[in-house]
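Following: one structure in structure tokens, then a few remarks.
Yeah, one chain of the complex is gone here, protein chain that is, but the others are all in their spots.
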Amino acid sequence: MMDFASDNVYGVDEKIMEAMARANVGTASSYAGDDITARVEKQFNELFEREVKVFLLTTGTAANSLALSTMVPSYGAVFCHGFAHICADECGAPEFFTGGAKLFGLDGVAGKISPQMVRESLAGFIRAEHDPKPAAISITQSSELGTVYSLDDVRAFGDLAREKNLKLHMDGARFANALVSLGCSPAEMTWQAGVDALSFGATKNGAMSVEGLVFFDQSLAVDFEHRRMRAGQLLSKSRFMAAQMEAYLTDDLWLNNARYANEMAARLAAGLSATEGIRLGVECQANEVFAIMPKDKHDVLAASDAVFHPWLASGSDTDAVGDDEIMIRLVTSFQTRAEDVDAFVKLAG
Amino acid sequence: MMDFASDNVYGVDEKIMEAMARANVGTASSYAGDDITARVEKQFNELFEREVKVFLLTTGTAANSLALSTMVPSYGAVFCHGFAHICADECGAPEFFTGGAKLFGLDGVAGKISPQMVRESLAGFIRAEHDPKPAAISITQSSELGTVYSLDDVRAFGDLAREKNLKLHMDGARFANALVSLGCSPAEMTWQAGVDALSFGATKNGAMSVEGLVFFDQSLAVDFEHRRMRAGQLLSKSRFMAAQMEAYLTDDLWLNNARYANEMAARLAAGLSATEGIRLGVECQANEVFAIMPKDKHDVLAASDAVFHPWLASGSDTDAVGDDEIMIRLVTSFQTRAEDVDAFVKLAG
Amino acid sequence: MMDFASDNVYGVDEKIMEAMARANVGTASSYAGDDITARVEKQFNELFEREVKVFLLTTGTAANSLALSTMVPSYGAVFCHGFAHICADECGAPEFFTGGAKLFGLDGVAGKISPQMVRESLAGFIRAEHDPKPAAISITQSSELGTVYSLDDVRAFGDLAREKNLKLHMDGARFANALVSLGCSPAEMTWQAGVDALSFGATKNGAMSVEGLVFFDQSLAVDFEHRRMRAGQLLSKSRFMAAQMEAYLTDDLWLNNARYANEMAARLAAGLSATEGIRLGVECQANEVFAIMPKDKHDVLAASDAVFHPWLASGSDTDAVGDDEIMIRLVTSFQTRAEDVDAFVKLAG
Partner (left out) sequence: MMDFASDNVYGVDEKIMEAMARANVGTASSYAGDDITARVEKQFNELFEREVKVFLLTTGTAANSLALSTMVPSYGAVFCHGFAHICADECGAPEFFTGGAKLFGLDGVAGKISPQMVRESLAGFIRAEHDPKPAAISITQSSELGTVYSLDDVRAFGDLAREKNLKLHMDGARFANALVSLGCSPAEMTWQAGVDALSFGATKNGAMSVEGLVFFDQSLAVDFEHRRMRAGQLLSKSRFMAAQMEAYLTDDLWLNNARYANEMAARLAAGLSATEGIRLGVECQANEVFAIMPKDKHDVLAASDAVFHPWLASGSDTDAVGDDEIMIRLVTSFQTRAEDVDAFVKLAG
């Protein structure tokens, strides 16, 4: 089972399955009126060391898009990396949920953008209402290239957002992987650094289908219940969604799972780096490995029962991929086995 | 546990929980690329005795709204009952997903509209482009008042839709309850009667969170993958959604659950009808009971540990509710216990 | 030229044509940066005896819909008369510009709604986020049935709006006709009575194609330049639009035109009322006459060279129209000739 296609090809953590089973007793108020949802709201307050507003949603795309819909008017502009999931992988969901806002996908380095890139883009907004109105910045933590913004990085975005009257969104589909990578607290990596809203991912890291949209700027949460309902994202049997999140946050399951996944990625990165002819496209900082290798070596791996995807390099984000080379993406999860990692490295040797 | 608040306050059928647990083995392609999803697609073909296109979604609101988005242009009009879930309970989700179409909520009888009502509404569309363009009819089967359209009723809508070049949508949040009530086949109640797309509910009848959007008119399904993705409705760990539906459709679980729920409703309706001072607001044909009773009797019930909601009567839909009376809605499910039904009737006696 | 089809079938006031010709000299900044636009903004401040924000738009539909887009979130609800232009004549433009808000078209009396009707509708909003969020009231002054809200009427809506945290919009496509009918000041009829935004019509009353969207609640005007641009409503050669409005507001042209049109309507109403077999459906208070007559009399008129439209009565808005009767709408304008009014009355005699 050398499956490195994505962390979402793995299943559900047993502790989360058990929590769902436990929730399946008797009747419960529907539509987020159940007791477990109320408990999860308290968990988030504790987790972030302050009062937050959290709403449970079924997908990361829904969380990201609904977050942006609270930050960005239909005539607004969002700045993000060109590889950002919101920009490149959601089929225009942010445009749909915002009523037609424009995303400015910037060229970055190692999957990350910098405040300076946003400043340069902003400098082009010189034509008053002929341009959309700059409204938000969105960063992905950890990024689509498996790299992690430092706390200073995030704070610099927070400062820029305040200076320019923008909102700061963090796409945390792999929030836990970034958190354990930095070794900081959830508060430090978010609102204390200036983040206004966070898509708090759980699905990739062990849940079945639940993401938390967390508002630190509570003015953004006004009427959010309406937005969720209207988006078809308010589950009637909400207790089962809440049960997933409750278990995920209990006894550090989420942190342990992320730590393990990151370790497997580090093991994979180390093994491949030490293999002749293979080098990393970007540094491995969370649970994704981007490896550049000769095409013939790739073909051997592709013909095996290992599963992974090629990744099209573009811009200056990664180390240059030569004409006879291919870059592949390998993602590890809480269920990835060390023996499979080692087997893959051996196969690549 | 005299909980008649809704069928969605009940939990998940054990057979469905077990199917989800069984699905939790190894890795699986994400985003509806898994094997179980493929099997479910075949199940639907067999169920409807023809090739259909089916997409699994997380909520009935998503299914209804996305269905309408394929049928109705942004400048279009939809005809439905004023009590229809799409009109009265979804916070404008159909308007959102269609890009701003208009719903014409008609006054009906017993929760049902008639082709004649649609014809009369259509007769008012005399001002060319100053009116929206009539595009679809949506009927709820079973209806929001627990009544059921006969096959002839549905066929009459199918005929009208063809005559007027409209599409016909069926909101089947309680499809199974209607089906066993009529004792017909899924094919008879849908495409053979002229239905173009169906929201096939499973959540209320035993699933956790899955609804099937079924297209009989396959031209409506073109690009639907994009619509689902963009709506934030494409789950990454799709196998668990599919596992629910697979179990739901296996060994007649869905029909047995619906039949049982209907029986409980009939038992409740019979008991209440036989109680002095209580009468039904509309005939009980599926799993909902609308009972009109003196306010003082209502107050006794409301003070008990029974759970139910008052229902505001309006128009000519139900038997007239007197000044000293209240109408309440009682919903039964696959898990409603006969002893609780009997206890409630006794309490009302 | 007995043309009573609408006030918009008439041409452009000569004074306005001359103003456009005068504006056609040399070059001028485009996109509302011209001098005439700046002068018009001052005119509006004087007209309303306070600072307002005004934006010139090409159609009443654009003015109404863009006004609502500033007041109502995509998940919001608007209360208006069922005959209101925004509800019945704009092909869903308000839904489009608001991103899918819902209009609640209320049954009124004589083309007008009452605060009590809005209260009753609001009382049905008991289901939290399953309902849209009440956001605005829109009244048409003068109404689609040619009647006029009194100052007390408008103030009562202003009070209700404040009480319920709603915004109050006035569709003033025939603002001038209402104003001269009441004999009050523009300030009294709008912001002093609680109106937050006004669609100030000029086209029907002598202009070629210009309407002013006036914001009294200036928080609604934030970013409106972006909304106008994005709607395709920012004209490059804006001076010609401004020239129309400047002339319209100069030397009481707008008031004189409206006063004349109202006089012609009164003359027509009086003449028809005095004709055997003909009665008014509603009182004539501005520049529209609704006359109920036997079908055979209607047929004679319809066969003449007079132009007018039948009007479908519905609800309790007008005097009941008998089975052998027809109600017609007759609209007068600043160019309607008294001799044509008299000829029509004679023809109807």
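Lettered A, B and C in written order, each chain numbered from 1.
In this section, a residue touches a chain if its C-beta (ideal position, glycine included) is under 8 Å from a C-beta of that chain, and two chains touch if they have at least 3 such contacts.
None of the values given here were measured: they were computed from a predicted structure.
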{"item": "Candidate in contact with the missing chain, chosen from B:35, B:223, B:252 or B:296", "value": "B:223"}
{"item": "Given C:73, C:92 or C:271, the one touching the chain that is not displayed", "value": "C:92"}
{"item": "Selected from B:8, B:74 or B:285 as touching the chain missing from the view", "value": "B:74"}
{"item": "Sole contact to the chain not displayed, among C:8, C:116, C:250 or C:316", "value": "C:8"}
{"item": "Touch residues of chain A, complete complex, unshown partner", "value": "74-75, 88-92, 95-96, 98-102, 124, 127, 129-132, 312"}
{"item": "Interface residues of chain C (partner: the chain not displayed)", "value": "1, 3, 5-6, 8-12, 14, 17, 20-21, 23-31, 57-63, 65-66, 90-93, 96-97, 203-204, 208-209, 226, 229-237, 240-241, 307"}
{"item": "For chain B, residues in touch with the removed chain", "value": "31, 73-75, 99, 128-130, 132-133, 223, 225-230, 234"}
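Operating definition for what follows: only the chains that are shown with their structure count from here on.
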{"item": "Angle, in degrees to the nearest 5, of the Cα rotation that carries chain A onto chain B", "value": "180"}
{"item": "Far-end chain from chain C, centres as C-alpha averages", "value": "A"}
{"item": "Which two chains share the largest set of C-beta contact pairs", "value": "A-B"}
{"item": "Separation of mean Cα positions, chain C and chain B [Å, integer]", "value": "41"}
{"item": "Rounded Å distance between chain A and chain B, as computed from the means of their C-alpha atoms", "value": "35"}
{"item": "Centre-of-Cα separation between chain C and chain A, whole angstrom", "value": "50"}
{"item": "Contacts with two or more other chains, residues of chain B listed in rising order", "value": "90-92, 96"}
